[in-house]
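Take a look at chain A:
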Amino acid sequence: MPPILEVEHLRTTFAQSGRTLTVVEDVSFSVEAGETLGIVGESGCGKSVTSLSIMRLLGKNAKLDGSVRFAGTDVLRLSEKEMQSIRGNRIAMIFQEPMTALNPLHPIGRQIAEPLRRHLGLSRREGAMRAVHLLKEVGIPRAEEIAAEYPHQLSGGMRQRVMIAMAMACQPQLLIADEPTTALDVTIQAQILELMKKLRREHGTAILLITHDLGVVAEMCHRVVVMYAGQIVEEADVRRLFADPRHPYTIGLLASMPSISGGQERLQAIPGAVPQLHEMPAGCRFAPRCPKAMAICREQVPELFPVSATQKCRCWLYREGGEA
Partner candidate 1 sequence: MGSYVIKRLVGLVPILFGISVLVFTILHLVPGDPASIMLGTNATPEAIAALRASMGLDQPLITQYLSWLGGLVKGDFGVSVHTGEAILPQILKRFSITLQLTLFAVLIGWSIAIPLGILSAIRVHSKTDIVVRIAALLGISVPNFAVGTLLLLVLSLYFGWFPPIDVVSFWEDPGEALQVFLLPAITMGIVIAAGVLRMTRSAFLETMEKDFIRTAWAKGNSIWTVVFGHALRNSSIPIVTIAGMQIGYLLGGSVIVEQLFSIPGLGQYVLEGIYQRDYPVVQGGVLFVALVFVLVNLLIDIIYTWIDPRIKY
Partner candidate 2 sequence: SGGGGSASDTANPQPGQQGGSGKTELVVAADQDPVGLDPHKVPAASSARIYALVYDGLTRLDENLNVTPSLAEKWEISPDGKTVTFTLHKGVTFHNGREMTADDVKYSFERILNPETGSIAKSYFASVDVIEAKDPHTVVFKLKHPDAALLTNMASSFAAIVPKEVADLNKEAVGTGPFILEKNEPGQYVLLKKNPDYFKTGLPKVDAIKFQIMKDEAERLAAIRSGKVDIASISADSATLLEGKPGVQVKSYQSLEYSYLGINVKKKPFDDPRVRQAISYAVDRNQIVQTVWKGQASLTGPISPAAANWALDPAAYDSYKQNLDKAKQLLAEAGYPNGFDTVIETASTYPDMVETAQVLQQQLKAIGINARINQLEWGNYIETWKSKEMSLLVGRNTSGTDSDRSLRFFFHTEGSANVWNYSNPRFDELVVTALQTVDQTERKKLYDEAQKLLVEDAPNLFLASPKNFYAVRDNVSFQPTAAGESIALLQATVQ
């Protein structure tokens, strides 16, 4: 069975005050049906831009190259109208800030019914009924009442449930979740993660989960893509990644996290900071912070070298395809 989503050599650039900023560079990955792929990386590394590129939701100043095949068709080549019939229908999305992602002036029910009415042609009444049903499914009590309420009357966790209900409304084949729990407290995050697992189980939806929390990745994902400064630096099966990270960045990332189980006296911080978009280093983008940087790293951009069947790594250390 072919993957539901195949992103190949995606490159996203923005034209901004006369310059061109390359935010996403040569990103390729795929998501199988029913699979959950995690994208992790630090703030500003291009996670959101990648997901928005797939949905073609970036502004006019964005330019997309490469291909994004969804169920076999390259969505980058579709007309805006065709794209509209996919969005919210076959690919749905949930965002980080449940407060601001909901229209503050429309009642909850109406917002959930909107994709149903648009894509499935439901009547206002049918839409409203479906909305209540969906609210119940995501575990919202008093669903009928809540459907008539406005976002500001709900708590953060409830709002995120509403977002999920809205995204799941048309039973999409792919759900893109951009940091769905970052804004939530841990106890609420736990609830939302449970809910997502349940829906995944019941509907078999493929999920592209974007996060910067490696804990969430470990809990939710089958495979993981690590991004750094607009590029994929490592791709691996989730167990492999945590057990045997290869890229110095991934290694550093894991080491710099304080652990809930304690035991570290001092954290292994990665020195320096993420490079600015307009001053990307030539060669490997991580080289300036890399403890193992070599001469070649500062000159040539490494490819995503395969390390094993389920692991790839963008590092000159793995040039030969095996361990260095």
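Selection rule: all candidates are chains of the complex that A comes from, given by their letters.
The rule is short, and it goes like this: contacts are C-beta pairs under 8 Å (C-beta built on N, C-alpha and C of every residue); 3 or more make two chains touch, one makes a residue touch a chain; residues count from 1.
These numbers come from a predicted model, not from an experiment.
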item: Complex member touching chain A, one of 1 or 2; value: 1
item: Chain A residues within the candidate 1 interface of the complex; value: 52, 55, 57, 81, 84-89, 92-93, 95, 97, 100-106, 114-115, 118-119, 150, 152, 163, 166
